[in-house]
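Submitted below is the structure of interest, expressed as C-alpha cells.
Every protein chain but one is kept in place in this view of the complex.
Order of writing sets the chain letters: A, B and C. Residues in each chain are counted from 1.
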Amino acid sequence: MVKHSLFKIVTAAAIAVGASLPAHAADPIKIGSVLSVTGPAAFLGDPELKTLQLYVEKLNKDGGVLGRQLQLVHYDDGSDASKANGFAKRLIDDDKVDVIVGGTTTGSTMSMVPLVEKAELPFISLAGAVVIVEPVKKWVFKTPHTDRMAAEKVFDDMKKRNLTKVALLSETSGFGASGKKETEAMAAKMGITLVANETYGPKDTDMTPQLTKIKNTAGVQAVFVFGLGQGPALVNKGYKQLGIALPLYHAHGVASEEFIKLSGPAGEGVRLPAAALLVADKLPASDPQKAVATAYRKAYSERYKEDVSTFGGHAYDGLMIAVDAFKRAGSTDKAKVRDAIEATKGYIGTGGKVNMSATDHMGLDQSAFRMLEIKNGDWILVN
Amino acid sequence: MLSQFLQFLFSGITVGATYALAALGFTLIYNASNVINFAQGEFIMLGGMLAFFFMQSGLPLPLAILLAIAIPAVVGMLLEKLAIEPARDAEVVTLIIITIGASLVIRGLIQIWLGKGAHSYPAFSGSEPIHLGGATLLPQSLWVLGVTALVVIALWYFFSRTLAGKAILATSCNRLAAELVGINTQWVLLVSFARSAALGAIGGVLLTPITLTSYDVGIMLGLKGFVAAVVGGLGNGLGAVLGGLLVGIIEAMAAGYISSAYKDAVPFILILFILFFMPRGIFGAQVTERV
Amino acid sequence: MALLEVDNLSKAFGGVTAVQNVSFAVDRGLVYSVIGPNGAGKTTLFNLITGVYTPTEGDIRLDGRSIAGVAPHQLASQGMARTFQNLQICMNMTALENVMVGAHLQLDRNLVKAMLRFPGLARRDRELKDRARELMGFVGLGGYWNRAANSMPYGALKRLEIARALAAKPQILFLDEPAAGLNSKDTAEIDELVRKVADNDVTVVLVEHDMKMVMNISDRILVLDYGKKLTEGTAREVRENPDVIAAYLGSNA
Partner (left out) sequence: MRVLRRHSALLFLAGLLLLLPLVLPNNFYYDIVIRMAINAIIVLGLNLLIGFAGQISLGHAGFIGIGAYASAIFPTHFGWHPLVAMAAGAAIASAIAAILARPIFRLKGHYLAMATLGLGIIIAIVIKNEAAYTGGPDGMPVAALGLMGFEISGEKQWYWVLAALLLFSFWAARNLIDSPFGRALRALHGSEVASQVMGVDVVRYKVAIFVLSAFFASLMGSVTAHYIGFVTPNIADFFHSIELVTMVVIGGMASIYGSLIGAILLTALPQALSTFEGWETVAFGSILMLCMIFMPRGLVPTLTARFRPNEREDP
C-alpha cells in the first residue's frame, strides 16, 4: 500500500511540475527568470518581477521579437540560493529557456552560475556584487552597478568635502557584507580611514547602540551606511534621535521613494549614489538617460500604482539588453546571443550607458551613478 | 561613558519591551493550553500593518488602532477554534507545526493584500527625542514602556484577583478537573487566544513608528518573544516580561560593548546557559514528576 | 542473609515526610507484601527501593550491597525489576517488543552493530524473540504477540508489565498493585500468576489493596501507616494485630 502511494506521489509530482510544457514549432522566445519574490530580498525581487511581466507584455503587444512572442517563465527562490540552483535547472533542462534574466541576490546568482556555464546559456544577473563579473565568466552578465562603484562614488563625494575619517555601518545581509568588503578595499585605495566599522542585522529594529558607539568614536567626520531595505531608514531615525550632526551617506541599495517615506524628516540631508532613474524628471533635457528613465518610470507607476525603485530598473535593463541581443543575433542561437550581449555598445538604460566587452560583462562606468540628496522629502541631484 | 551606557540601556529597554509583549502572548496561550504558538509574531505584524492600512484609508487614529487590535483578536480566536481545538491531543511538534502553518497563512495573506513594502506612521506624540543624562529617548518608547507596564498590571490583577483569571489558571493545570468544577474550558481557550493576539497587536501598533512594519516582521519578533518567554520560565507572566527586558538589554549591550555582528547570537547563547543551569528558565517552577 | 534489607529509610518531599524510618528485610524466594491505607507511603517506598527517588535518609541493601540512590537503570543490572501502579507500558510499541525491552541488558546494545545488523546480534535478537513469546505465554498473553500495546485491554497490559519485568531475569520483582482495577476473575488469575512467579525462584515484593489476594499469597506482610512501619509478620499475625485493625477501620473503613 505504502509503496504504491510512494510511486504515485512521485509521478503525480512529476506531472504537476511538468504541466507547462508546450513544444510547438512556432515557439515563443522563452525568457527564464529566478527571482527572490518572497523572503528577505522580496523588496528587490518584487519590482524586478513586475517589471519583467510588464515589459514582456508590452513587447508582445508590439509584435514580439524576431516575429516571435516572448514568454516569461519565472520562479521564486524565496531568497534561498539553494532553491535558485534547483529552479535554474528547471529553466535549463525542463523549460529550455533561451536566456535567463534574474538572480536577485548575489548568492542566488552565484549558485546558478556553474549551471549556466555548463549549459552554455546566456545569463543576465540582477544582483550587485563584483564577484559575479570578476573574474569574467563567459556566459554571465549583470546590469546593476557594483558595490565597489558605490563605495568609490561615495568616497569621491566625501573627498570633495574633505571628509576622510569615516565610520562604516554595514548590514549583515549579502548585499551589506559584500559592500563592506569592497568599501574596506576602496577606502584603503582612496586614502580614506575607516575609524569605526560596525554592523547591524537586516531585521534589526534599533541601531542606536551602534550609532552611539560611532558617535563616541574620536575623529569621525562622516558616516557611510551600506544596507538595503528598511534597515537604513531606521539608521536615519536613530541618527536623528541621537542628534548626530555628521554627514550621512547611504549606498545605492536604498534608492527608492519608499526610503524617503520611511525615513520621514530623519532622511533630510542624507546622500547616496543612485541611477538616474530616481531623478528622471529632474534630469536636464540633454541627458541621454532622460527619455528611457522617464518612460520606464511612467509605465511602471501607472501599471502598479507604486513608486519605482532602481531594482526594477535593473530588470528592465536586463530584459532590454537580452532583447537587443536577440535582434542583433537575428536568432535565439545561444552562442550568437551571448556574443551579441557581449557586444552591447552604447545601450542607454535606466542604470546608465552600457558598453560591454570581453573583459567587462557589466559595462557601466562611474558616470552611471549620480549623487543624490534628500531635500524637502524629495531627491535632488548634487552638483 | 555613563551616557553611552544609558543610551544602550534605553535602546535595550525599548526593544526589550517589544519582546516582553511577545513573550506575554506566548505565556498567555501556553498557560491556557500548553501550546507554544509560533504564530504569535504574526499578531504583532498584523497590529502594525492593519493600523497602517486603516490610517492610510483615512480612519481617525483611535478607530484605526481599535480595529487593528480587534481584528487580530478575531484571527486569534479563529486560529484556536479551527486549528488548535481540533488537534488538541496531538504531540508538541504537531501543534508547533500547526501554528507555523498558521503563521505562513497569515503572513502570506497580508503579503498578497498589502504588499511586501515596509510601512510606518507618525509617532503618537511627536518624534522629538527626550534628553536624559546625556542619552536620548523617543517619546514613542515611553508609550511602549507605559502600555507594557499597564498590560502587566492588568494581567496580574486579572489572574490573581478575578474568578475568570483563576479559571484560566485552573484550565492550564488540569483541563479535565477544570471542566468538572464547571469551568467552560472551550471559552477559556478562546479568550486566551483572543487576548494574546490582541496583546501582540497592541505591541505592533505601538512599535511601528519606531521600528517600521512589513509583512515579515513577525518572524524575528516571534522568535525573540519565544526566547524571552523561556528565559522567564514558560507560563510565568512576570518572568516573561523580565525575560523580554533582559533579552533586549543584553542584545543592546552586546551590540554596544562586544560585537554588533554577534549580538543576535548573544540571546541564544544566554538561553543555552540559562537552560543548562536552570532547566525551566529563571522563574520557572520546579516540578517533581509522578510515577 | 536476607536478599533485600531496608534500614531506617526516610523520604521527605518538602515538608511532607512520605516514608519515615522504615526498616524491614525480605528473604529469598518469598512473596512479601506491603499494605497500608491510601497515602501510607507504599508506592514511595517502592520508588525509593527501585531508584526512582533518592532517599533522604537510611540505607537499602540488595544482596548485601548498598543501592540507596543508585540510578534505576543500574539497579536493573543487579537483578531488580518492577511494575507500576499507573501502567508504564510503552504504547508506541507492540506487546512483544515491550517484553523484549525487558531483556535489554542481556543483549548487544551497540549502535553500529545494530545498524549494520551484525549476524551475532541478529541471531540473539531472534532467540530473544522466541523467549519473549514464551514469557507472554507464561503470563497468559499467548495470542497478543503482534498487537500494538495501545490496542490491548487493561487487564492484558497488567500482565504484559509482568512479562516484561520477568524478561529481565530478575532475582527480585516489585509489583505495584498488580490487581488494581481488575475484576475478581482477572484478580484470581494474577494471584495465580504471582505464585507461579515465586515458584520460579523470583522473590516477589508486592503492594496491593486487594486484601483477599494479599492474605492468600503473601509469606510475610509489612503494614505501613502514615509513612511509618506499623507491624510486620505473617498473614495471620497481621490480621490479628489490633493496631492494623485500628488503622484500617480508623482511616479507611
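The working rule: a contact is a pair of C-beta atoms (placed from the backbone, for glycine too) under 8 Å apart; a residue touches a chain by one contact, two chains touch by 3 or more.
Not measured: the values here are computed from a predicted model.
> Shown chains touched by the missing chain?
Missing chain, whole complex, touching shown chains: A, B, C.
> In the complete assembly, which of C:23, C:56, C:88 or C:241 touches the absent chain?
From the options C:23, C:56, C:88 or C:241, the contact with the absent chain belongs to C:88.
> Any idea which of A:31, A:59 or A:81 touches the chain not displayed?
A:81
> Of C:66, C:151 or C:200, which sits in contact with the chain we cannot see?
Looking across C:66, C:151 or C:200, the contact with the absent chain belongs to C:151.
> What does the interface between chain C and the hidden chain look like in terms of residue numbers?
Interface with the chain not displayed, on the chain C side: 50-52, 71-77, 80-82, 84, 88-94, 97-98, 100-102, 104-105, 107-111, 114-117, 121, 125, 146-149, 151, 164, 168.
> In the complete complex, the non-displayed chain touches which residues of chain B?
30, 36, 83, 86-87, 89-98, 100-109, 111-112, 223, 226-227, 230, 234, 261-262, 264-265, 268-269, 271-272, 275-276, 279-281, 291
> Which residues does chain A use to touch the chain missing from this display?
Contacting residues on chain A, toward the hidden partner: 1-3, 5-7, 9-11, 13-14, 16-20, 37-38, 75-76, 78-83, 85-87, 89-90, 92-94, 105-107, 110-111, 113-114, 129, 131, 172-174, 176-178, 181.
Going forward, only the chains that are shown with their structure count from here on.
> Comparing chain centres built from Cα atoms against the global Cα centre, which chain wins on proximity?
Chain nearest the centroid of all protein C-alpha atoms: B.
> Provide the C-alpha centroid distance between chain A and chain C, rounded to the nearest whole angstrom.
Taking the mean C-alpha position of each chain, the two centres sit 71 Å apart.
> At least two partner chains per residue is the criterion; list those residues in chain C.
Not one residue of chain C touches more than one other chain, so the list is empty.
> Enumerate the residues of chain A that touch no fewer than two other chains.
Answer for chain A, listing residues that touch two or more other chains: there are none.
> Given the complex with chain A, which residues does chain B contribute to the contact?
4, 7-8, 10-12, 14-15, 18, 111, 115-120, 122, 127, 129, 135-136, 138, 207, 210-212, 214, 216-217, 219-220, 252-253, 255-256, 260-261, 263-264
> Which stretch or stretches of chain A touch chain B in the complex?
So the residues of chain A in touch with chain B come to 38, 40, 42-43, 46, 172, 198-201, 203, 205-206, 208-210, 212-213, 216, 229-230, 233-234, 237, 240-243, 258, 261-262, 264-266, 306.
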